[in-house]
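Missing here is one protein chain; the remaining ones are kept as they sit in the complex.
All chains are identified by letter, namely A, B and C, in their written order; residue positions are counted from 1 within each chain.
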């Protein structure tokens, strides 16, 4: 069973790694980001499986942290697509 | 037979090489910061295998190098943040993201 | 009993792994960004979902199982939101591209 789990974790990691080809090819920045997103999900899956297989403590917490931060890069990317804020924008200074 | 720890250590060594090359050969400041971080994480990995090889007394890895790597990761982040702040200030002063001292653009009056 | 549970785990994890494979193939083969986004969300939902399902069968205790479900739910939430946001960014870019006509469309 342990061997099966480890093989499954390895295969998932390998699969999403192939998906990283999108980071290389693009063509758009959004495509690159999607590949990173896929890697994040695959990493969570692999960590959970390895945690179950080896019984190492705390690995689920690493996965939990990754899951919490999974949207971070996407959010930053989407925000950065907007025109940059000027220093001291009037509406921003009012608060 | 190469153990998992040695494998990670060799990975770290190659990362140091990659980062060093990027740091020297890439003229773009943001990329130098990225390369520096890769170099740093390679050093951390080498430290990590020293921790792993020190597994003893029921611990899977020596806690002392691990603790130092944790503080190291946070310090590396702080250094990157400072470097990026300096870079952005440089750009707002000169209008160019360049480290060359006597580029034509550098003679411009500082942007407001 | 344990044999049946193991079988269930193996089946669920295999199905989950299949969805990861499908998602990756979609990401690589689908023709435009919005389609690729669609492939990606399947992985978050079903791929990780089935794997979590398979691992729950092996988890010790209710707390461990709840943690697994919580992780899945968080990934779902992050995946759904970022899919929304990325789709929005792609559309905005397309609109800008359409306005400044003559620019060759990407992909």
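Note that in this section a residue touches a chain if its C-beta (ideal position, glycine included) is under 8 Å from a C-beta of that chain, and two chains touch if they have at least 3 such contacts.
Here is the rule we use: contacts and distances are computed from a predicted model.
A.B. asks: Leaving aside the chains on screen, match the unshown one to its UniProt name from "Urea transport system permease protein", "Hydrogenase-4 component E", "Sodium:proton antiporter" or "Sarcosine oxidase subunit delta family protein".
C.D. replies: "Sodium:proton antiporter"
A.B. asks: Which of the displayed chains are touched by the chain that has been omitted?
C.D. replies: Hidden chain, whole complex, touched shown chains: A, B, C.
A.B. asks: By the contact criterion defined above, which parts of chain B meet the unshown chain? Give residue numbers in ascending order.
C.D. replies: Counting only chain B, the missing chain is touched by 4-22, 24-28, 30-31, 34-35, 37-38, 41, 44-46, 48-64, 66-71, 73-75, 77-82, 84-89, 91, 95-100, 103, 105.
A.B. asks: At which residues does chain A meet the chain that is not included here?
C.D. replies: For chain A, the residues touching the absent chain are 3, 6-7, 9-10, 13-14, 17, 20, 23-24, 26, 29, 32-33, 35-36, 39-40, 43, 46-47, 50, 56-59, 61-62, 64-66, 68-69, 71-73, 75-85, 87-89, 92-93, 95.
A.B. asks: Spell out, residue by residue, where the missing chain touches chain C.
C.D. replies: Answer for chain C: residues 74, 77-78, 81, 84-85, 88 touch the chain left out.
Convention: only the chains that are shown with their structure count from here on.
A.B. asks: Could you give the separation in Å between the centres of chain A and chain C, each centre being the mean of its C-alpha atoms?
C.D. replies: For chain A versus chain C, the centre distance works out to 11 Å.
A.B. asks: Using CA atom averages as chain centres, what separation in Å is found between chain A and chain B?
C.D. replies: Averaging C-alpha atoms per chain gives centres 21 Å apart.
A.B. asks: Mind pulling up the chain C residues that touch chain A in the complex?
C.D. replies: Interface residues on chain C, with respect to chain A: 6, 9-10, 13-14, 16-17, 20-21, 23-24, 27-28, 33, 36-37, 40, 43-44, 47-48, 51-52, 55, 58-59, 64, 67-68, 70-71, 74-75, 77-79, 81-82, 85-86, 88-90, 92-93, 106-107.
A.B. asks: Tell me, which parts of chain A touch chain C in their complex?
C.D. replies: So the residues of chain A touching chain C come out as 1, 4-5, 8, 11-12, 15-16, 18-19, 21-22, 27-28, 30-31, 33-35, 37-38, 40-42, 44-45, 48-49, 52, 60, 63-64, 67-68, 70-71, 74-75, 77-78, 81.
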